[in-house]
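Mind looking over this structure? Questions follow.
Of the protein chains in this complex, all but one are displayed in their positions.
Chain naming follows the written order as A and B, and within any one chain the residues start at number 1.
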Amino acid sequence: MQKMNPGLELKEKIISTIFISAAVLSSLLLLGMLLFILRESWPIWSQVGAMDFLSGTAWRPVSTPPQFGIAPMLISTMWVAGGALLIAAPLGFGCAIFLAEFAPAPLPAMLRPVLNMLTGIPSVVYGFLGAAVLIKFFELRFDLASGESLFAASLILAIMILPFITSNSEAALRSVAPEYRQAGMALGVSREYMALRVLVPLARRGMMGALVLAFGRAMGETMAVLMVAGNTLMLPFSWFNKGEPLPALIALELGSSIPGSIHYQALFAAGLVLIVMVIAVNFGVNILLRRLKGGVKQF
Amino acid sequence: MNAVELIKFSTCYGHKNVLKNVNVGFNSGSITAIMGPSGCGKTTLLRSINRTAEMEAGFKCEGDIRVLGQSINEVKNVSSVRRQVGMVYQTPVVLPMSIKENVLFGPRYYGAQGRLQMDAIVEDCLRKVALWDEVKDRLKQPASQLSGGQKQRLAMARVLAVEPRVLLLDEPCSSLDPASTGLIEELLMRLAEDLSIIIVTHNLFQARRIADETVFMLDGQVVEKGSTDHIFTSPRHEKTRGFISGLFG
Partner (left out) sequence: MRSRVAADLLLKSFFWLSGLFILLVLLAIILYLIWRGGPYISSQFIVGSPAGTPLGSEGGIFPAIKGTLWLVLLALVFSIVPGLLTAVYLSEYGSSGRLAEMISLLVQSMSGVPSIVTGLFVYALGVVTLGWGISLLAGGLALAIMVFPVIVVSSRDALLAVDENYRLVANSLGVAKSYTLRRVILPRAAAGILAGILLALGYAAGATAPIMVTAAAIAASSSGALLEPVMALPYHLYILFNEHISINQAYATALVLVILLLLINTLALWLYSLQERINSR
């Protein structure tokens, strides 16, 4: 046959260079976005200052002088996401344990597509149903003038993040080594006891990881909260107050702000705060999961 | 003449020293068996010769390996080393394509063209591995339908299609039935006329059947090398004797 073709070697080098460059450039996109947003929001950080921006309770972009404090939005964001987690975690874990341990054979295969489909439903539909159905229900049942609240938003978000928590937790539970199940059964404990006292602690890190990731998603969700949280700029004092989480703030005011104005820059600052919070959460999860891999080996 | 020669060759993966100062030569036109307990470095040895060992993370090596007189590390193009030194693995692996395309996988890359030429390559290689008669009517069917023994022979045909000078085999028959094993042993003995064959095997009967020389390895080092009969009947080294008698059990 033919001798070695030197052209093949060069061609391969070119091809691998293309792959590497594409990967590097694409991943730089994230950094590019961060830097860009930082630059657009810079005047806020230098003029208003981070402390005042984060802790100020008044958001009055059009008054003179304009005031930019996002504390109410920060609190709304945390409350709505935290509340969603509070509602969704027990249900999500319960469903995960059900799927991993108790569901008889055909059910897990049936329910997993269901979970998949739930994640496929767009957030605007959840928001719409929340607003059209849930809010109306609150208004009628509790005789309120307006049923919107952070609580309603938490409820809707809970349903949205539920499938996510369930799938990740189920995966964590299933990856627990079978030796532990066998040991538990050999001891004669009930399945319920074993699930709760043996498997969950072993899958603990994966399940916590799922929670933290879900928290990040709930923080960043826009449409569902936009339609049911009430959108007032006042500081919320209870779960049943109205509020305006950061994503809603940005979505509602971006279009009407004048590019280059201090209002515009403040919205970018709000965006930066949001993205930093979520990325911090994601980074934390990655480090946690990395230790998880090492942790399981120790067992 | 030595087809393959290892000179003061050592490798390590990370901190683990796998091969320690190995000096050994393999004759051309003959079959050499490598035997030894698990973990003694036989597979690493093979993979170092065709330069696939370096694909694992943390691989480092010292010393030299010469194939047909030329150092494999000095060669510009790794690909040419791998083409000259063919490897057949323990688990029969067929590519997810037709029987014909499996054989032509290498040739197509290296520029083979023309219906006639390619058909000739396919027939030639399949005949060499005694598979032609069994599959000549279904060359276009998926290779996954073949039996284990047939797959292993196809893997050998695939390697032969790129015209190697050396053939390395890592326990090629360990997952096959005796009939297929017999077929492959026959074919190796035929191939040995043109190729240098190095075969790692656990089966001492196999080594006695087909290998002209045998190398005994222990703990990353070559303990003894000699003609197969000699090694098995009157080994020089204490450790070799221990290993052989352990096999007889």
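Following the convention adopted for this analysis, a residue touches a chain if its C-beta (ideal position, glycine included) is under 8 Å from a C-beta of that chain, and two chains touch if they have at least 3 such contacts.
Since the model is a prediction, treat every value here as computed from it, not as a measurement.
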**Item:** Touch with the omitted chain, as defined above, among B:T91, B:Q117 or B:S245
**Value:** B:T91
**Fill in**
Omitted-chain footprint on chain A covers residues 8-9, 11-12, 15-16, 18-20, 22-31, 33, 36-37, 40, 90-95, 97-99, 101-103, 107, 111, 113-118, 120-125, 127-129, 131-133, 159, 162-163, 166, 190-193, 195-196, 213, 216-217, 219-223, 227, 247, 250-251, 254-255, 259, 267-268, 271, 274-275, 278-279, 281-283, 286
**Fill in**
Per the touch rule stated above, chain B touches the missing chain via residues 50, 52, 55, 57, 78-83, 86-87, 89, 91, 93, 95-97, 105-106, 109, 144, 155, 158-159, 162
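The rule we apply is simple: only the chains that are shown with their structure count from here on.
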**Prompt:** Rounded to the nearest whole Å, what is the centre-to-centre distance of chain A and chain B, using the mean of the C-alpha atoms as each centre?
**Reply:** 53
**Request:** Quick one: which bits of chain B touch chain A in the complex? Just the residue numbers, please.
**Result:** 76-77, 79-80, 83, 107, 109-112, 162-163
**Item:** Sites on chain A touched by chain B in the complex
**Value:** 1-2, 4-6, 8-9
